[in-house]
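I have placed the structure first, in the form of structure tokens, so that the comments after it can refer back to it.
Just one protein chain is left out here, and the rest sit where they should.
Now for chain A:
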Amino acid sequence: MTCLHLLLTLVFAVSLGTPVEIQRPRGVPLTKKQFYEESKPFTCLDGSRTIPFDRVNDDYCDCKDGSDEPGTAACPNGSFHCTNAGYRPMFIPSSRINDGICGKMTLHLDISPQQCSMHGMVLHLKFFLCTDCCDTTDEYNSGAKCENTCKELGRKEREVLQKMAEITKEGFLLKQQLIEEAKKGQQEKQSKVTDMQENKKQLDEKVEALRTVKETAEQPEKEAKERHLKAWEEQKAAIRLEKDKAKMAETFLELDDNADGFVSVSELQSHAELDPDADGTLTEIEAQGLMGGAEQVDTSTFESVWPKIKDKYHSESQAEEPAPVETPPDEVKEPVVDNDSEPYPEDDISEEEDEDDEDEDDYHEDDDKAQPTIKTPEKTHEDEEAMPPYDADTQALIDAAQKARDDFEEAEKALREMDDQIRNIEKELSFDFGPDAEFTYLYSQCYELTTSEYIYRLCPFNRVSQKPKYGGSETNLGTWGSWSGPENNKYLLMKYEQGTGCWQGPNRSTTVKLTCGKETVVTSTSEPSRCEYLMEFTTPAVCQEPANIDPSPHDHVEL
């Protein structure tokens, strides 16, 4: 507590408006004043050697640790302390003393805390100037005309801090809400999953029951259908036989030119198409052969001749009729059913997914084009003799089975949908949404940033993409990989990997840097290295609880 006391002493002095500098060598902080006593030889702070006090700050480096030259640039590893009244005290490397560079009044973003926390001065702030002193005390002999910018810097910093504090405060409140909502949502989802799993069980049973019903109904249906079919087949065979007989009789009459009730060899010979060796003429012997060696046949004997000639025989009445056109086999092609439910719907997450919608449109378009090419089955001869409708009993059995099938399929579909839903929720629940699930709300959302050339889009836990503003296809800059922040807080960075491959390079990847903000916005994107993108993203979810202690100790100065 000594140091705090000392600090306050100085602060008190300053606040009284009397600039009383407590005597100590240049560049030495009050906390270390005790080691620099003018009356005694100085011992290097690492204890390595002791030198006369007049060698402290004599612009020559005697101590290996640089502790004898806190106020000059003589030691390569020294550090200089500046009070920076109005701002905050700090250490800078002593190499910056009298180098002609003034402490610029800029608030440097992203100066890592380690750099500024030399000698145990821990700073939690990202906004900080630590390369030069704002009070110009580091440029006491360089000829550089520096202005003391501490007050303004302090003011700016306070503004920033205040703003940050506000943001942090509000952000943190929002975060609490987010956590609440997430917890609630999570619980809801959890219970929903539980419910659904319960329901699913029932549904499972229902499906099984309906399957049994279906199968039970399908058995008689099948039998009845088979019966019906068999009957029809038999009927068809009878008809075919009938027709053949009629044709035979007709042929007999046609062949029996002299109407003597016999078909003779010569009569048969008039039908050259019956020539068995296809040499164009039906010889007598051949004709005889066809007639089983007989000279002539009567109607009953003709029955044995008929099978040999019926395939080739040209009816004299319809000799010009062309051979029946071969019809393609009746393709059993199911018309494309437009399934409302896709088999794997887990990918469509947000309503904003224009891109995916577009993709789907394309897909459908292709289908539309494809459809007209499906051939409508042509009527065939056989179809002319359509199967007679089922009789009422069979139809009743079919209807019953169909209903059982429909019921079963519907139930099965419901089950599948429920499975999907459960899987989706479980997947969502499996994500690491932060220690308090504060990042849950980002799930299923997308955030865009439009730059001069591109529209960048971050869909947390899903993917990052880039699309040219004026047309062109989207480029995947990475799909969700993991949290990849530093060990102490991995939730500060998100890594999206395995995006579209770069030409001759790696797959694109994106690091998303999360900072505290009231709004959830992508604030910037860049490509620091080829095909490695960096996206800055503000969200209340990373807002830390505002510290209880005042974040700006120099405010004491204003006491």
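In this section, a residue touches a chain if its C-beta (ideal position, glycine included) is under 8 Å from a C-beta of that chain, and two chains touch if they have at least 3 such contacts; residues count from 1.
One rule holds in what follows: contacts and distances are computed from a predicted model.
A chain of this complex does not appear here, and its UniProt-recorded name among "Neutral alpha-glucosidase AB", "NOP14 nucleolar protein", "Serine/threonine-protein kinase 19" or "Peptidase C13 family-domain-containing protein" is "Neutral alpha-glucosidase AB". When the whole complex is considered, the residue among A:Arg96, A:Lys175, A:His228 or A:Arg457 that touches the unshown chain is A:Arg96.
Of A:Lys32, A:Lys104 or A:Arg211, it is A:Lys104 that touches the chain left out of the display. In the complete complex, the residue from A:Glu37, A:Asp59, A:Glu180 or A:Glu226 that touches the missing chain is A:Asp59. Within chain A, the residues in touch with the undisplayed chain are 58-60, 73-74, 76, 93, 95-96, 98-102, 104, 108, 110-112, 115, 131, 142, 452-453, 466, 468, 472, 475, 502-505, 526-532.
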